[in-house]
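The complex appears here minus one protein chain, its other protein chains still in place.
Here is chain A:
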């Protein structure tokens, strides 16, 4: 028994040390620059791949060489990332960094696929580190011990660097007050690049040593980034001590769960994170000093280019055009067009639901796929157990999603900003892991083979049975579903727009503009945010429900965090805080995917690059493009495009209140 525990300790510490290195880099980058680096996992994978490339010509003995050269290379890449993508975003809300680095994830991950073979490879190890040692009834491989010792030394070295060197002092001072350090004549930007590079190098170290322990594969970054975030959030963003304690703790807990309670292996750490955040909203060792008082997510007027009447006409024309799509299917173009547009419509609805909370109250939900999946599974289970009426199960999906959204909102909305993003991510990952393990949800296979009819109380039609021919035009079940989805989207759009024009919507906008002020004119802002979250969750559930009705299945992959990320991509691409922008974003996303897959499998690389450029250059999304360009045009059409002023010209003498009014440039 004792030896079993000791074995557990050795295994747990091995993983734990890797987590510590990974989390330390993440945490330091956040602590110093307020940047949430989602690309950290990909830098970790890059480290392993660079090592692989370096070792290949020389064999295992080159491991030690690679152990130092590869992190150096990754560090240089890190410096480049900071210099060219992160730096333009300083002063904006840290949530923008989440968006930016999510784009980088897509880019780097696809680059890895592009350059190296997909599939797992073993990292050759030197003779020195092979073999094993048996002592106290435990057999530990030499490599295990090497990881623990090496990792511990690295962690101590980083700590000492920050604690005892002049470099560390300047960086810590910069984290406290950037401007002050600059006033002392120190080029703080250069130090930031170095910190980012160092964080990237730490991730690379972690990638190499884990690559030697397990295997090297393109998905390795994706598989560690979420646990790494859990650790950083657990320990407290920006706290080095938190990263160390959290990393070792999670490593041990995961190993113990795998041994003693495999059912909870996936879910355990998320329960832990959610629990800790609820009790200590800034993590175990975090302080609220790291809270984001650095710029609003997106404030200021929206759209503004077209006058309302033109916009209404344009909207109607778009809907009319969309309504025509199924009519040409099979004659003018293949029926696949209908399938594609259905996908765009469903994801457009999903993106619209996210925009309602993100664009209007500033709550960035990184776990919105939860509601999408919830709606999908409700429909699937409803069809199997409750009713085969599509309308009944869709209603169930909406109601259940709303209820769960209220519950999650109740727990999450008290934590703010970045922590809200993390806690919603935690809930989604928890749900994802539960879906894969429960029998009722069909485990990792999901639920499929569902049949439905469109009607109530047993009276209705099954879409498969329908095929009406009117001359060359065939009305099929698929076309009818198309109209159902389109109606759902239009109705949801009209409903949310109506809400935003009501007093309720006015409060949401005021929260987006200035939450503190909203509180001090008497609004209980958390209550309003929660209501918005419920509306949003319900609509996301509807989108997921429509997906399952159409596709006939529901699988855990619907709740994958990449889906949550991609829906954010659509919202930003189209234009946050506009309702219609995200729908356009969905169209562009799938349109691009469709277009690019014709040329390359690596469409995410292109898409990620486009997204990164959007976040940096056009945070208002595509719909802001016309009003951005308008001042440059000789004649401005319509009713004077922008009454909005240059937002930068703020005569405020000193921001003495704790609300920062550094407006973003995406105000139009």
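The working rule: contacts are C-beta pairs under 8 Å (C-beta built on N, C-alpha and C of every residue); 3 or more make two chains touch, one makes a residue touch a chain; residues count from 1.
We adopt the following convention: contacts and distances are computed from a predicted model.
Only one of "Ethylbenzene dehydrogenase-related protein", "4Fe-4S dicluster domain-containing protein", "Probable branched-chain amino acid transport ATP-binding protein LivG" or "Glutathione S-transferase N-terminal domain-containing protein" fits the UniProt record of the hidden chain, and that name is "Probable branched-chain amino acid transport ATP-binding protein LivG".
The residue from A:4, A:187 or A:524 that touches the chain not shown here is A:524. Touch with the chain omitted from the figure is made, among A:239, A:424 or A:510, by A:510. Considering the complete assembly, chain A touches the hidden chain via residues 299-301, 498-499, 501-507, 509-510, 512-514, 516-525, 643-645, 647, 650-657, 659, 661, 663, 667.
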